[in-house]
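Of the protein chains in this complex, one is absent; all others appear in place.
And then chain A:
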């Protein structure tokens, strides 16, 4: 856990230890980097505002050799910072201030993801994704709602299965567009928005009160966690 503010780090430590996590603390970027490389933790909670360097640099260098889950904590609220961190490979982004229950939930999600990714290395996901009435059948390339085929088009299916692969994590607009339409697609959110509107009309009861796919305004989309 990388955090330079003593009060915040002490409350983090208390909360995490009472939830039976082992916590290693670092208060500067260089200390953090040497601890991350020597101890290889299961998860890094990284504050972006550090006294000796920008936390983004740590994230960048960790991503060069490891896919360990990194949760970025920051007081920067502009969605550009969020998008940048997520695109650099952060697993999650929490804006200060936040509650402890929220932090714990995000930690659980991130750890579960890294396990799932380890078991299912690379390639397209297989099997099924089930959450409430929503089923993604990765083998048949179909999405079912309450047992009936939602009739998604190929691109719509690709978007939903991409979100399903990273369930619980926010996928930025850019990363979805690159994945579905390729890197040469001009950065135009409109086509993605329209596709998403169609998907929601097929799988949600009320598109404005989604149960399955949520919008993080200015950042991207996130699908519910599987059951």
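By our rule, contacts are C-beta pairs under 8 Å (C-beta built on N, C-alpha and C of every residue); 3 or more make two chains touch, one makes a residue touch a chain; residues count from 1.
Everything that follows uses one rule, which is that contacts and distances are computed from a predicted model.
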| item | value |
| --- | --- |
| Protein name, per the UniProt record, of whichever chain is missing from view ("histidine kinase", "4Fe-4S dicluster domain-containing protein", "cysteine desulfurase" or "Peptide ABC transporter permease") | "histidine kinase" |
| Among A:77, A:126, A:154 or A:184, the residue in touch with the chain that has been omitted | A:77 |
| For chain A, the residues touching the chain missing from this view | 77-79, 97, 189-190, 193-194, 196-198, 200-201, 206-210, 214-218 |
